[in-house]
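Of the protein chains in this complex, one is absent; all others appear in place.
As written, the chain order gives the labels A and B, with residue 1 at the start of each chain.
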Amino acid sequence: MNTTTSPRPAEPTIFDLSQPGRSAAAQLPPALAADVPPALRRRRPPLLPEVSELQAVRHFTRLSQMNFSIDTHFYPLGSCTMKYNPRGCNQYAMLPGFLARHPLAPESLGQGFMACMYELQQMLTELTGMQAVSLTPMAGAQGEFAGVAMIRAYHRARGDLGRTEIIVPEAAHGTNPATATMCGMKVIEIHCTAEGDCDLEALRRVVGPNTAGIMLTNPSTLGVFERTIADIRGLVHDAGGLLYYDGANLNAILGKVRPGDMGFDVIHMNLHKTFSTPHGGGGPGAGAIGVAARLQPFMPVPVVGRDGGRYRWLDERDLPQSIGRLSAFMGNAGVLLRAYIYMRMVGREGMRRIGEFATLNANYLLARLRQAGFDAAYPTRRATHEFSLTMKRQARDQGVTAMDFAKRLLDYGFHAPTTYFPLLVPECLLIEPTETESKEALDGFVAAMVAIEREATADPAHVKGAPYTLPVRRLDDVRAAKHLDLTWKPAA
Amino acid sequence: MAFIPHTAEDVRAMLATIGVSDIEQLFDEIPAGLRAGELHGIPPAASEMEVGRLMSARAVADGNPLNFIGAGAYEHHIPAAVWAITTRGEIYTAYTPYQAEASQGTLQTIYEYQTMIASLTGMQVSNASLYDGASALAEACLMAVRAHRRSKSSRILMPRAVNPTYRKCASAIAGNQNLAFENVGFDARSGQTSMDALARWPGEDVTALVIQQPNFFGVLEDVDALTDWGHRHGALVIAVVNPTSLAILKPPGEWGEQGVDIVVGEGQPLGVPLASGGPYVGFMTTRMEHVRQMPGRIVGRTVDLDGRPGYTLTLQAREQHIRRSKATSNICTNQGLLMTATTIYLALMGPQGLARVATASMARTAELVAALGSVKGVETVFSGARFHEALLRLDQPLGPVLEQLARRGIAGGFDASADYPELGNALLVCATETKTSEDIAAYAAALGETLRAARAA
Partner (left out) sequence: MTSTVPAELRYTKSHEWIKRERDGSVTVGITDHAQHALGDLVFVETPDAGRTLATGEACAVVESVKAASDVYSPLAGLVAAANASLAEAPEKINSDPYGEGWLFRLTPADPGAVDGLLDAGAYARLLEETAE
């Protein structure tokens, strides 16, 4: 490239397109007069762009085209369950009647919406084997928060004030320890065995009268089923602690095993994973929680109840021991509607097939990659709905890391797997194909991995320089963090 | 099989590659005793057509009332382009921009969003959004405790004129970390947070003072005096604001002598439908000096290997995936989709359009207050200047009145009597630019008839 000209961004910012006096005139309401007290008036207008409607439409459409997405690319991001988001779920959740409904409208003007929410609560209860469900948490992390807060409230309600420790396996997602801290708990991390199970000896050493509970993901973040779950349940329950189920990987066992039957006291579900609501470029999610009977009084409100033939909101008056409210209204209602529609289309038998075909796809992909010479992190174990590869050998022999493979995959038209998580696996690629991908898509991914491996041997520098075909090449993260440029500023 | 593409031949070939005879064998590590039985509580699969018919019937059943409720969620016109673009598959079905090179669209949108929201609030930096306004206030309180190192009390002064649900949410989320929320009363005549009530904390250690503008009653607070009081008493000041109002109201960055320290609010009025309460989008801005204490994703502009500008997530070492139990928050994602809608909305409205929306909403509310205030049995509760909401007192219990109005296709307002029993039958009403003079006249007529009937009964 010509280094004497200053580089130009692929798409200018919306502020670069702005011209004083321009507007999207069709959007302007009538000019009315109102009397703002002089001391409270804004003196200078905010920095908002002045563009035509077409300019805005074209700008944001172009930006969208710079993204990878499920609709455009295979997206095997481990632990994120990037499955097809059916368009019908979106269309019917965005019917005008649903969009126009004010959250505080009288219950008589919400029976249709509330029926959906009530039935969603019922279906999730059945599917997880729990006693009751609250839909209010707005993301997985908030569901986790609700879960640990309920555990805390349960112990306190019993006067059992010494239980201030939450046990977390070291393989756990970072939200688990962060959540425990937000709930005022002390985090005790324990090891995993070489085969990826929880180390029961380590658990035995730390569990006791201070144990409030344990947070587990099963299948674990290592992509394997926690085989010792019955022993863990015994140890923790016998010590007076409760079991928390992180539903990040629920897709793997949907319809096959129910967390309630495994003995969990509280769970959260990521509806944006298992029940196929869109990830939206990073949110919104929905983190519904399910509880065993002893935690039911502590559920976050509101939940939908039913009196005779009428649906009504249950709030603090119905659940006086509730941990309270986590959102301004009732959570991410529109996401919940999409999950409801999805579950109705998938139905009873389909639920079971989700777990089955997610597992089939993961095991097939793992088998093909191993046949092609890649190294499984846990070679003696079955894949669940996902599995981890270790690129330790490639990093050592060719200097080509898991990150380099990830970046080069983008050039081949595949979104990268999750990299460097779980932290326990060196040079880790965590791969989750989901049930909605065809055999051909999986075969294409294997072909790309094989081609990159070949490149890594012949010309490692080429792989390390990837990607080449995207709007930008690798970005300078150090510069981004050291010279913070977080807002656009007009040229001086 | 809904959304599963496998043919019988695919399954045979895949099982052969794995080396198992059937799919069930793939679950052989799960103890047999744990296997689930039939899921009787879940209905059989339905086609898109069948579910679509059910959903259409239910959406219609919720009616489409003439809405005069605000109380934290506001009905505004949303340009058609906003959701036509936001629901494009490339936006709708992408995930968090972990692979920056494959997510420049999302990342640049966040950068533009951060710029607009920072400017709107008069602050230096914005994050990429939080779940909603209420949870954003909880995060702001936690952030204030981290950012204010000299303060040891973790005491947050919370005016009663702040949205009651926000207060509940803040204590549910932040209360587990020993924050002490203490109420500050409001002036019974003006509806403003009372400076006299603040005198209860002379010279005491206060970590932060919360100010909502306009407050829950729609009344405009004396934000300069409150902000200066907070700073004079060594507290950080947290502003909770309505983003539409900031097109015409003084931004929190200019309140008092120094401006506030943290700003949060609900972004829903900026292009997000009411939709039963979510998903919405919380925003948060602050001064540069506190940026490392701010929770949530932040995007920065940098350059790539060839020196071309590009965008990436930055300051990630604050976040849970690196800091684990010492993270600023357990939050992972932002509200990407809603943040996108908000950015497109603000681009389409521009400074002039947003100011028109704000002014028209204020004018319509003044018209509504005048119309309803002339109905027998209705009086306005507070004298203070207001934005686009007002508290009215009715001479009849609100439950039956609102139910009667609902039957006539009017969502008449929010019943505030449970949260503020001392104010009597207090009804919070709102009109935005979406309401016409005819709408307002229709409501006034319906309310008059309803109250007359109630008194007669």
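Observations on the model:
Note that in this section contacts are C-beta pairs under 8 Å (C-beta built on N, C-alpha and C of every residue); 3 or more make two chains touch, one makes a residue touch a chain.
Predicted, not measured: the structure shown is a model, and the values here were computed from it.
The missing chain, though absent from the display, is touched by one residue of B:Arg12, B:Arg53 or B:Arg292; that residue is B:Arg292.
Within the whole complex, the absent chain has one touching residue among B:Ala317, B:Ala370, B:Ala418 or B:Ala445, and that is B:Ala317. Those residues of subunit B that touch the chain absent from the view are 292, 316-318, 322-323, 326.
Interface residues of subunit A facing the missing partner chain: 477-478, 480-482.
Criterion: only the chains that are shown with their structure count from here on.
Taking each chain's centre as the mean of its C-alpha atoms, subunit A lies 20 Å from subunit B.
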